[in-house]
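Next up is a structure, given as structure tokens.
Of the protein chains in this complex, all but one are displayed in their positions.
Chain naming follows the written order as A, B and C, and within any one chain the residues start at number 1.
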Amino acid sequence: MSRILKYRELLLVAIIIVLIAAFSYRAPGYASPKSLANIFNDTSILIILALGQMAVIMTKSIDLSVAANLSFTGMAVAMLNAAYPGIPLPLLILTALAIGAILGAINGFMVWKIGIPAIVATLGTLTIYRGTAFVLSGGAWVNQTQMTPVFLNTPRMPVLGLPLLGWTAILVIAIVSVVFTRTIFGRSLYASGGNPTAALYAGVDVGRTKFFAFVLSGALAGLCGYLWVSRYAVAYVDIAAGFELDTVAACVIGGISTLGGIGSVGGAVLGALFLGVIKNALPVINISPFWQMAISGLVIIIAVLFNARQERRKGRLILRDAAKRRPSRIEAPVEGAAA
Amino acid sequence: ENIKIGLVVKSLGNGFFEAANKGAQEAAKELGGVDIIYTGPTTTTAEGQIEVINALIAQKVDAIAISANDPDAVVPALKKAAQRGIKVISWDSGVNKDGRILHLNPSSNELIGNMCLKLAADHLPGGKGDFAILSATSTSTNQNTWIAEMKKQLPKYPGLNLVTTVYGDDLADKSYREAQGLLTSHPNVKVIVAPTTVGVLAASQAVKDAGKIGQVYVTGLGLPSEMAGAVHSGATKQFAIWNPIDLGYSATQLAYRLVKKETDGKPGSEINAGRMGKIKVGDNGEAAMADPFVYDAKNVDEFAKIF
Amino acid sequence: MSIMTADKQSVRHIPDRLSTPIGRLLGSWETLLAAVAIAIFIANSLASPHFLDPWNLSDATYNFTEKAMIAFAMTLLIISGEIDLSVAAIIALASTAMGAAAQAGFQTPALVGIGLGVGLLCGAFNGLLVARIGLPSIVVTIGTMSLFRGIAQIVLGDQAYGGYPPSFAWFGQGYMSDFSWWPTLPGFEVVTFEMIAFVLFAVVFGILLHRTTFGRWIYAIGNNAFAAQFSGIPVQRTKFILFLMTGLMSGFAAVCLTSRLGSTRHTIAAGWELEAITMAVLGGVSILGGSGTILGVVLAAVVMGLVTFGLGLLNVPGIVMSIFIGLLLILVIALPIVFRRIRSRASA
């Protein structure tokens, strides 16, 4: 039992399953495949953003500008689509990825070449990007009628019961998994955050790794800009306001250490799904709207508490025979002070 | 020296208020010698509006016409404005009595409440069935007033059954999720009434995505330009709104008359509002503009070009 | 010891400092910020004829006084290596509690006590989770941010609390000239209670951080919590106290803001957490912990207040203003780094 639950990911899976079971008790049909596909589809954007955020957090940085990036890019492609309906969708999506990547690169450049702490740089660009979205649009909305049907409907097209939006998230998860586990860049991410000095000594360019982490995060935020606008069929300056904190919360719930170097793609995805399930379920099971915020806050705290208990240091065993005695003594207040 | 009127809105970047600004500019041009300062906070907060009001006071504007994020919180700042000789009125979303000379309702609250119920009943076969309300933030004054009116007048529509009220906070994603929640948890709900544009839009989208067009209808208050898509998709048959251009126009007219001392704005007075004719100030210093206008597939495109 | 002194020819003398006091002053962050503040002040007076009006300037201070009070406490917390994102939510909850008490007929002193008390409790809750249980503060306070404001929302729903006693209005709207002992010199009549509180807290926090053992502990913990613990510094207790202080200051800000608004809704002070953090960071506080000064934060508060008020006078929309704040933040952080690099390249 304890060996299985050693893995944070499995614990999260268990918690999510318990939650869904509990919710479907209140709202029958909540656990139906259709409804679950729906939840996943709904959480897709958060998952994609969380994966970008994870790459950045992995390097001991943070990207607070993801939501602002999403807003700017979403506005930009929506305006492009409205102004030039002839531009084919793939080109627009590439544009979204490119704009997002450029905005990410601006963050990355400041962190890499100027040496501004990531949280400061992105706190600055958070307001700048959203402000620029306002300047770009003059504050006007881009409405459903102004956008082309292809632009709006493609992510909703169901394939095997799941809309393309959900498939996009699956594709991004797959790509990011390969990047993290199988590429030099992915391993550099772990190294740069885990021990920057050691990374330097190992020939990893920590600054450049951070830069590309920001570019990745930015490109994914740009993609989400398009996805968001098409999903909700409207573009305005305030979309996804405050979403940056959700992405950070998803990462941390998923076990990505804010100190860098620790975490897995599976963790980030599950963290995002966890938040998605909570957000989706509360309206469905008829919780008073006034209670929702407090409940989600409480749930986040509990999840973090659970995570922390899992992560408690096991302690080295110097005494050879201690391993045998350990289970009975584990309650002894011995770990406490050595925080 | 031109007369300076500060037109303070809930937040910048909202189509409704952009349209109101158009009306205000129109009135300014018509009256001559009037400068409109169109301003507001970034997000819909009272604190943000107070900073804006302070800036207007500092510029020594002649009048402030405000659509308030909070009827009470802006009162101290507006009182200070009044002390420095600035004429203060509220419009659209009101301010408490002691913070302004008069308040201009876009329409009477009873009429709006009634209109929302009528729209709901029209969408239901025989006017019978369950409906739910998807509002903006739980603090916004005008939505709350209308919801209260709807509840008050509900007995007039015996077939209608209000199941629940949820809040989308005027955020597209939250409203969408709340609408989705309504569809799942209340399968009997046949109509969602959203007295706010973001709400109607998001709910229409949710209904469409759930493949429930024709089973569940969305209606409420929204701008034609924003609602056209929903009407064409069939998620919405009809919706209503007053003309925000007229609202901005009238608010500017009223403020101008007060500055020019053509009226004191006391209850009972009738104020000249240019092309809108005379507006009468009622009890509580509240005035109403006109009935909301109903839009459907036939006329929505025509108006979508305007606002 | 005799053995060692025998072959030790001379004791090497190590100077206390490398640079002169003037050199340090010129190279310091605070000097840069003060220069920026003066430049903005001059630019504002040139750009708007309404700027140099004592009453207007007095109104302008409300743009930053309350946020700065939180920023002071936040500064200490950030230097110690933690952060509190729930400050604005604490304001909402404290304000709600005061509103409920006012409805129940409590008078001003009790209301102030309740506001401060709720702030303290919220701070204790954060402190418990972070300092005692050892959870990462950035996540804990993302959680409590929702929790505290969520409780306010449960209590208030779509309602608002008003009806505060008239005397309560003084904290957020009062002038010191309401007191007979206040000097009636010209210019002094525009001094508000909040300005006095701002200055007082700046001094208190400045002394606490820079002149006391406790302040030194904060720096040590922020730079190396292990070494601090190994030096006998009560790391967890210090962090707990810092969370308490941040909660308390949020409670105080709640008193001022509630008094200024005269009403409470659950959306009160939305988004202030990022503004308080921006203020601290602009003031030169290292977000990674370990360095920063209160003087810097005071100057940053004034700079941000001047920028928003100046741009407000020019009717620049708030969101465009925020572009300026963002640029200012990045520039003010980046310039010294770039200069230092250019200088060291020149000297090499």
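Everything below uses one rule, namely that contacts are C-beta pairs under 8 Å (C-beta built on N, C-alpha and C of every residue); 3 or more make two chains touch, one makes a residue touch a chain.
The criterion applied here is as follows: contacts and distances are computed from a predicted model.
Going by its UniProt record, the hidden chain of the complex is named "D-ribose transporter ATP-binding protein" among "NADH dehydrogenase", "Phosphoribosylformylglycinamidine synthase subunit PurS", "D-ribose transporter ATP-binding protein" or "Nitrogenase molybdenum-iron protein beta chain".
Interchain touches from the omitted chain, evaluated on the whole complex, reach A, C. Contact with the undisplayed chain is limited, among C:W55, C:F230 or C:F339, to C:F230.
Interface note: of A:V18, A:L94 or A:A202, the residue touching the hidden chain in the full complex is A:A202.
In the full complex, chain A touches the hidden chain at residues 178, 181-184, 186-187, 190-191, 194-195, 197-205, 261-262, 315-320, 322, 325-326, 329-330, 332-334, 336-338. For chain C, the residues touching the absent chain in the complete assembly are 1, 3-4, 7-9, 11-18, 207, 211-217, 219-220, 223-224, 226-234, 290-291, 344, 348.
The rule we apply is simple: only the chains that are shown with their structure count from here on.
Taken chain by chain, the contacts link every pair, so each chain touches all the others. Chain pairs A-C and B-C differ in how many C-beta pairs are in contact, and the one with more is A-C. Distance between Cα centroids is largest for the pairing of chain A with B. Once the centre of each chain is set as its mean CA position, chain B and chain C turn out to be 37 Å apart. Note on chain placement: the centre of chain A and the centre of chain C lie 30 Å apart, centres being C-alpha means. Contacts with at least two other chains are made by residues 12-13, 43, 138, 167 of chain B. Listed for chain A are residues 134, 139, 237, 290, each touching two or more other chains. Contact residues on chain C toward chain A in their complex (touch as defined above): 85, 129, 133-136, 138-140, 142-151, 153-154, 156-158, 229, 235-236, 274, 277-278, 281, 286-288, 317, 319-320, 322-323, 325-327, 329-330, 333-334, 337-338. Note for the complex: chain B touches chain C at residues 12-13, 37, 39-48, 50-52, 54-55, 57-60, 70-73, 75-76, 80, 137-139, 144, 167. Contact residues of chain A toward chain C in the complex are 110, 114-117, 119-121, 123-128, 130-132, 134-135, 139, 237, 245, 248-249, 252-253, 257-258, 290-298, 300-301, 304-305, 308, 339.
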